[in-house]
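Presenting subunit A:
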Amino acid sequence: MVAVTLWGSLRVFTNGRASVEIEARNFKELLDGLVAAYPGLRPQIERGVSMALNGRIYKEAWFTEIRPDSEVVLMPYMQGG
Partner candidate 1 sequence: MMDTGHKRIFKVVGTRPPRPDGIDKVTGRAQYGADVSAPGMLTGRILRSPHAHAEIVSIDTSAAEALPGVKAVVTSKDFVFQDDDFFRDVQENCMATAKALYDGHAVAAVAAVSPEVAKAALKLIKVTYKQLPHVTDVDLAMRPDAPVVQDGRSLETVPAGMSANVTHHSEFGHGDLASGFAKADVIVERSFTTAATHQGYIEPHACLAAMNADGRADLWCCTQGQYNVRTLCAALLGLEASQLRVTASEIGGGFGGKTTVFIEPVALALSRKSGKPVKIVMTRDEVFKATGPTVTSSIDVKIGMTRDGRITAGEAHLRYSGGAFPSGTVDMGGQAAFAAYDLAAVRTFGWNALTNRPKEAAYRAPGAPQAIYAVESVIDELCQNLNLDPLDTRLKNAAKKGTLSSYGPTFDDIGLIATLEAAKKHPHYTAPLAAGVGRGLSAGFWFNFGGNTCVTMNINTDGTVSVTEGNPDIGGSRASISMMAAEELGVPYDKIRTIIADTASLGHNDVTDGSRVTFAVGLATIKAAQDAIAKMCARAAKLWGIDAEAVEWVDGAAVPAGPNAGKFPPMSLAEIAAVSFQTGGPIAGHHEFHADGAGVSFGVHLCDVAVDRETGATKVLRYTVFQDAGRAVHPAYVEGQMQGGAVQGIGWALNEEYIYGADGRLQNAGFLDYRVPVASDLPPIDTVILEIPNPGHPYGVRGVGETPIVPPLAALSNAVSRAVGVRMQSLPMSPPRILAAVMAHDAKV
Partner candidate 2 sequence: MKSIHISTKVNGDAMEFVCAPDESLLDVLRNRLGLTGAKEGCGTGDCGACSVTLNGRLVCACLVLGAEVDGAEIGTVEGIATDGVLHPLQQAFIDHAALQCGICTPGILVAAKSLLDRNPDPTDTELRYWLAGNLCRCTGYDKIIAAVQDAAQKMRAA
């Protein structure tokens, strides 16, 4: 299980919880696990999200390995100029 921190406006879809536990070994499993456990997150995840893993931001790397003690933060899909 890894603890995933969600940003504030997503918490209405997780019964108000800021952090949820998901069984996942990589980013893809994490996203699938989140959608399965909290279907309200599906539209946002389909539009795109980034993930910060131990402070480093990943945009679409599904197979980035996640360890149980990793710090995982879900972030909006990043855009730049």
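Basis for inclusion: all candidates are chains of the complex that A comes from, given by their letters.
Convention: a contact is a pair of C-beta atoms (placed from the backbone, for glycine too) under 8 Å apart; a residue touches a chain by one contact, two chains touch by 3 or more; residues count from 1.
Computed from a prediction, not measured in an experiment: that's the story for all the values here.
Between subunit A and the candidates 1 or 2, touch in this complex occurs only with 1. Subunit A makes touch with candidate 1 in their complex at residues 5, 7-12, 18, 40, 43-44, 52, 54-61, 64, 71, 73-81.
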